[in-house]
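Sending over a structure as structure tokens; questions will come in a sec.
With one protein chain withheld, the remaining protein chains of the complex are depicted in position.
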Amino acid sequence: MPNQFTFVRDILDLGGDSFWGFVAAIAVWAAPITGFVSLIGLVAVWLERKISAHIQCRLGPMEVGPHGLLQTLADGIKLLGKEDLVPDKADRVLFALAPMIVFAATYVSFAVLPFSQDGVIVDLNIGIFFIAAVGSLEAIGVVMAGWSSNNKWSLFGAIRAATQVVSYEVPLGLTLLAGVVCAGTMSLNEMTMAQEGWIWSWFIFRNPFMWAVFLIYFTASLAECQRAPFDLPEAESELVSGFHTEYSGMRFAVFFLAEYGKMYVVSALGVVMFFGGWYSGIPMLDNIGGLPGNLIGAGIMVTKSMILVCVQMWIRWTLPRIRLDQVMDICLKYLLPLALGLLMLVALWQGILPGEKRFGIVMIVAMIFAFLKMRTMVRNVMSKSSQQIELPVFKV
Amino acid sequence: MNWEAIIFWALATMVIAPALAIVFSKNIVHMAFWLLATLVGVAGLYLLMGADFLGMTQIFVYVGGISVLLLFGIMLTNNEPVYLRKLVKRPKLLPALTVGALVFFVMLRALVSTEWAQNPVEPEATAPALGMYLLSEFILPFEIVSVVLLVVLIGAAFIARRDGTGDPK
Amino acid sequence: MTPQDIASKLKAKFGDKIVAETLDVHDPFCQVDPMSIAEVCAFMKDELGFNYLRCLSGVDYMDKKKTTDDLGVIYHLGAIPDASLLFCLKVILPRTGAKVATVENVWSTADWHEREAWDMFGIDFVGHHNQTRILCAEDWVGHALRKDYKSPDEYHGIRNNVV
Partner (left out) sequence: MSEVNQMQASKQGDVASEEMLLNMGPQHPSTHGVFRVVIKTDGEIVTDAESHIGYLHRCFEKICENVNYTMATPYTDRLDYLMAMGNNLGYAMSVERLMDVEIPERASYIRVIVTELSRIASHLLAIGTYGMDIGAITPFLYCFRDREKVLTILETICGQRLNYNYVRIGGVAYDMDDAMLKMCGEFCKYFMPRVMEYNDLLTYNGIFIQRTANVGILTAEQAIDFGCTGPVLRGSGIKRDLRKDAPYSLYDRFDFEVPVGAGEAGTVGDCFDRYMVRMREMIESVKIVEQALSQIEAGPFKTDKIKAKPKPSKGDAYTAVENARGELGFYLISDGSDTAFRLKCRSPAFSNVSVLHEMCRGAMVADVVAIIGSLDIVMGEIDR
């Protein structure tokens, strides 16, 4: 059992018993995460621009590098060179501290995210709980930023963020619990290993209720990341920019980096919980082992996560923004009871058929069928919901 | 001095110093943020002692949940930074000292009467054991606390309703 | 209802408060005594169905030869949805101390229109609840649409009239 350690000790043990060894261990492990977070930020911002552009019938950045690949880098350099503005009468210390807290909250999560079988920095036995707990720290940074800016719009953003994040932690926690029930562990690595085998052993297929849990998880994680349609804390048409209205230059960039980092973290967590982590779903490919196996695993893991990140972007550029009371309604009236009920069903199924993986085949077939029928289904639902707004003149 | 001691003293400072700052700070929002630092420090101490689940719960519940709600309450009710000195016009010294002394006595008593482990044991994962205890030996207290929380939840929702309809408009 | 009917009804109701009537022009109108305009308008709205104030214009009648220096307020009344119901009321006011009763209690839209007339012509609408400048800045001096208005040479350090 590799994970019978606790967090602090696990890190400490890497550097032996001496203090400086401990510091060195931290530095050695921090460097790749820093690089990875920055890289994720760069790629995700570029992706966001490109995806939004193609959704909106335009090209997006095209000038800097091939297809504007280096645009984000150029913008980052521009932001670095900007004047570090602090509004008059702002609370300077808190103002400076806020982006750091937001970033740190995201950054620390990467410590327990598995990339491949051996590619995890700390395989914490409460990994999933760790991510949830640390993720909730982000709200503190947002509130701090909003309050210290001495701007009423920022304060509004902060209040909204606080309301939203604290509320959505509950359904999010319940969906995480469903994952834990399926895997029987809170360690992310063990959770992945529980999904070894063919593609139908992934939790989303294996347990007939997990896909619904995934939808709830995804919705709640959108709210946790403050992404559209839950981007109320920074609603640009209402609150100008919400909590980061007054931020500029590098501090603003740090907020941005944290946002994209967080998007990756929740997506990766979703992949681990529902989509078999670094497993490709083909046992031959997963059993390679060694360095190549780990590299393949890391590639699969990052690809899966980035696909989910892209779905988040897709949603952002498609849907309008929800109002605050509706956000709370969705959370407390729908997601919370649903998540509770699903948790019970997932546990029941797990109790009846603990190790059954073959059910996944049925689910996959059903899902493919549903996907093929989706177009007509969506149309039906749409026409049903729009029956009350039947528009005769639009029958062109 | 080994790293454990260094980290312990750092965390201890992180608990004590903000706690003092809370007392002496004048700005109520600053107090809330100092409280946060204290809570994070306590969580660090838990982690150092090998109570990983407890430490994370501390962060999840107190730092991520309760403190945010605290800040939320402060910010929603006041749009200006509020200074406690204005709120408490005449500090009531005697009751304050009495209550403080009582709490101190209780904690001292607990400190003295506990049998502390002399030799540090190799820490283990605490989450499974906690789960087993909660659902077997301590199931009754666990359930009672749950019911109490439910009552609180319903009560809060009831109080928060503006009129009889529950509709904020 | 022809303009003739309206004019005669007004005359029958208000007598000599209707100062004059002209019906053979593009917009037939009655000239009304300034302080009675509110009750005339209320009558027009309640009895004759003019529920819609289309336009309220201030006018400075001072021409180049300065044969007259009156101010005026023109009320173009209409009805919704009956678009054929049209009439016009005019009041003529002296240049100094131009006072006219407010009609904001008859049609709420008159609120902003009267504020505009005050802002541009300095016409005092007696009884208006919030007669402040609406288009110009609050500390602006003078009323810009009066014919004898001279734009200020300087406003908060911004120079004007510089050739």
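A, B and C are the chain letters, set down in written order, and residue numbers restart from 1 in every chain.
As a convention for this text, a contact is a pair of C-beta atoms (placed from the backbone, for glycine too) under 8 Å apart; a residue touches a chain by one contact, two chains touch by 3 or more.
Predicted model, so just to flag it, every value in this text is computed and none were measured.
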Candidate in contact with the missing chain, chosen from C:Pro81, C:Gly97 or C:Gly157: C:Pro81
Per the touch definition above, residue among C:Ala12, C:Val25 or C:Val162 touching the missing chain: C:Val25
Touching the absent chain when the full complex is considered, from A:Pro66, A:Pro292, A:Pro320 or A:Pro354: A:Pro320
Where the unshown chain meets subunit A, residue by residue: 52, 55-58, 152-153, 156, 159-160, 228-229, 231-232, 235-240, 317-326, 382, 385-386, 388-391, 393-394, 396
On subunit C, residues whose C-beta touches the chain left out of the figure: 25-27, 51-55, 57-60, 63, 74, 76, 80-81, 83-84, 88, 107-109, 111-113, 120, 130, 132-137, 144-145
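We take it that only the chains that are shown with their structure count from here on.
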Graph class of chain-chain contacts, one of line, ring, star, complete, other: other
Most remote chain, CA-based centroid, reference being subunit C: B
For subunit A paired with subunit B, centre-to-centre distance based on mean C-alpha positions, whole Å: 28
Approximate Å spacing (C-alpha centroids) for the pair subunit A, subunit C: 62
Subunit B residues counted as touching two or more neighbouring chains: none
Of all residues in subunit B, those that touch subunit A in their complex: 2-4, 6-7, 29-30, 33, 36, 44, 47-48, 50-53, 55-57, 59-60, 63-65, 67-69, 71-72, 75-76, 79, 123-125, 127, 168
In the complex with subunit B, residue positions of subunit A that touch it: 3-9, 12, 17-19, 22, 94, 124-126, 129-130, 132-137, 139-140, 143-144, 146-147, 152, 155, 158-159, 162-163, 165-166, 169, 186, 325
